[in-house]
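One chain of protein is taken out of this complex; the other chains stay put.
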Amino acid sequence: MSNNQLTESGYLRHFLTIEGLKRPLLTEIMDRAEQFSSISNQQVKKVPLLRGKTIVNLFFENSTRTRTTFELAAKRLSADVINLNISTSATSKGESLLDTLHNLEAMHSDMFIVRHNQSGAAEFIAQHVAPHVSVINAGDGCHAHPTQAMLDMFTIRRHKPHFPDLCVAIIGDILHSRVARSQIQALAILGVGEIRVIGPKTLLPIDTQSLGVHVYHDMESGLDGVDVVITLRLQHERMQGALLPSSNEYFARYGLTDDTLKLAKPDAIVMHPGPINRGVEIASSVADGAQSVILEQVTHGIAIRMAVMSMALGTQAEQHEAHS
Amino acid sequence: MSNNQLTESGYLRHFLTIEGLKRPLLTEIMDRAEQFSSISNQQVKKVPLLRGKTIVNLFFENSTRTRTTFELAAKRLSADVINLNISTSATSKGESLLDTLHNLEAMHSDMFIVRHNQSGAAEFIAQHVAPHVSVINAGDGCHAHPTQAMLDMFTIRRHKPHFPDLCVAIIGDILHSRVARSQIQALAILGVGEIRVIGPKTLLPIDTQSLGVHVYHDMESGLDGVDVVITLRLQHERMQGALLPSSNEYFARYGLTDDTLKLAKPDAIVMHPGPINRGVEIASSVADGAQSVILEQVTHGIAIRMAVMSMALGTQAEQHEAHS
Partner (left out) sequence: MSNNQLTESGYLRHFLTIEGLKRPLLTEIMDRAEQFSSISNQQVKKVPLLRGKTIVNLFFENSTRTRTTFELAAKRLSADVINLNISTSATSKGESLLDTLHNLEAMHSDMFIVRHNQSGAAEFIAQHVAPHVSVINAGDGCHAHPTQAMLDMFTIRRHKPHFPDLCVAIIGDILHSRVARSQIQALAILGVGEIRVIGPKTLLPIDTQSLGVHVYHDMESGLDGVDVVITLRLQHERMQGALLPSSNEYFARYGLTDDTLKLAKPDAIVMHPGPINRGVEIASSVADGAQSVILEQVTHGIAIRMAVMSMALGTQAEQHEAHS
């Protein structure tokens, strides 16, 4: 995975993956999001930073929730937003993906937010766009979901700002989760003390140890002494074949309940990327409980997306000036 | 039905039903709409009152027409609008309704416009939203459609401002009509002299008399001396079983024609909530005739919705200031 998401001077141009980014950049994204967080609490939740910019939601995979967060972030930056559900539109006339992209570029679009069920789609699109267009990966296959990872880091930092002291455990289907992959990369780059994954063998990647994470197959040992518990959604739709036990069996072994949560530190926070399957990967009492920061994650998702959008388009502006 | 739509100081927070509201509040809504009416005639039909506010159209039942009126009203108040067709989105991933709502709240939404085919849905949602969110009922099952009722009252007041002198007749399927229910409540609260309903026994509620309305089963007696004639849409889609005669038979007995309209006062106005079934509940010549104010109702619908939205969000602002 190349670092074509940065300009030559190291500024963010695209945001495709956490992999290969440096700690100061992740910190800058969070610092910028901190500023936008306060805007969302004001009476007028809008800044004119991206006025006149055109941001296109290019969703090849339907996700109302994620699209809405990007749409809101763009509108609060005063950008114009176009929503395109590609599966049902241009390609139905047989136009190629690249022709669709080049047409949107020719309309002076400034940014594509890309969601796709194939790993590498956002990277592919970023390799082919015109110099004036930024690409943000809003989730591609099992590969990456970098804005989700950054909102998770931001949420952790809000509660537990000293990363080296932390022990973070991610529970569930690590193998198929673009969220987990991006989280692990971000946690490592930010210098988190210990990263653990907990799940059945069939749902853990083979190379976990090369990722620098510790592997556990049971909650008892895995959650012991943990500061941050991240549960993942059991993606029925992404599973193939018989890798998975039944929902009931999964909940019995890996569901986060009031009892299993007690295994972690008393002040541990509970996170989930949503949407949650109550009673499958997490008990309702935990999801809605005092240690849960799940809805804070949603709130921070807007600020993180505003930060990434404004940084990428700010880079454009600087380049633009440099060239003119 | 509780009065949880008002704040403790009696201001509008949600707008769920006409039932239980007081005359001064209904009058205030109409007075505020009067101001917005003049804006719609200006070259720039936009005021910055709700700039930076996020309004979410939460439509569980498809209605392009109603959604469009709310979307236009919100945009003319300079709010940002997100359209969500819930049946086809979040819930398809198995997320619960309340989780969807709490996520939207966490994104700092300020208002939900709710349309649902189940009676009580808007009330249910209002009971569960965060303190910073207002809920507007855009029609729930057979229960209520309060903005429709208010635009009807506003239209009547424009033509016949002295309510106590008026005799208003509503023709059609009162039993299943959320519009009729809200209209009758509003007419009663505003002190209209006489309220009549006209229709076959199978389409009238049993408790009409407790509502303070006079019941008629034929047009001849029902329309005699009437100032305002409201025809309702024959809701094929909401009927079950054999409550209804054929369309032809219905038109013969209850259709508003040039002839039957002559039974009312010569200056009676004709109203319909739309969309109209020409030749079923109303003749084309009447719908398009000199006494029809049907399109005025549509126009006033924008102003009424601007009024309700700005009042509910203004209340929030006041509460916000009180708390800070």
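Note that the chains take the letters A and B in the order they are written out, and that residue 1 is the start of every chain.
The rule is short, and it goes like this: contacts are C-beta pairs under 8 Å (C-beta built on N, C-alpha and C of every residue); 3 or more make two chains touch, one makes a residue touch a chain.
All figures in this text were calculated on a predicted structure; none of them were measured in a lab.
K.L.:
Which listed residue, B:Asn4, B:Ser96 or B:Thr299, touches the chain dropped from view?
P.N.:
That would be B:Thr299, which touches the missing chain.
K.L.:
Hey, which of A:Asp80, A:Glu194 or A:Glu296 is the one touching the hidden chain?
P.N.:
The one listed residue touching the chain not shown is A:Asp80.
K.L.:
Over the whole complex, note the residues of chain B touching the chain we left out.
P.N.:
Counting only chain B, the missing chain is touched by 40-46, 62, 64-65, 68-69, 71-72, 75-76, 274-278, 295-296, 298-299, 301-302.
K.L.:
Considering the entire assembly, which residues of chain A contact the chain that has been omitted?
P.N.:
On the chain A side, contact with the omitted chain comes from 51-54, 80, 82, 84, 89-90, 93-96, 99-100, 102-108, 317, 320.
The working rule: only the chains that are shown with their structure count from here on.
K.L.:
Can you work out the whole-Å distance between the CA centroids of chain A and chain B?
P.N.:
41
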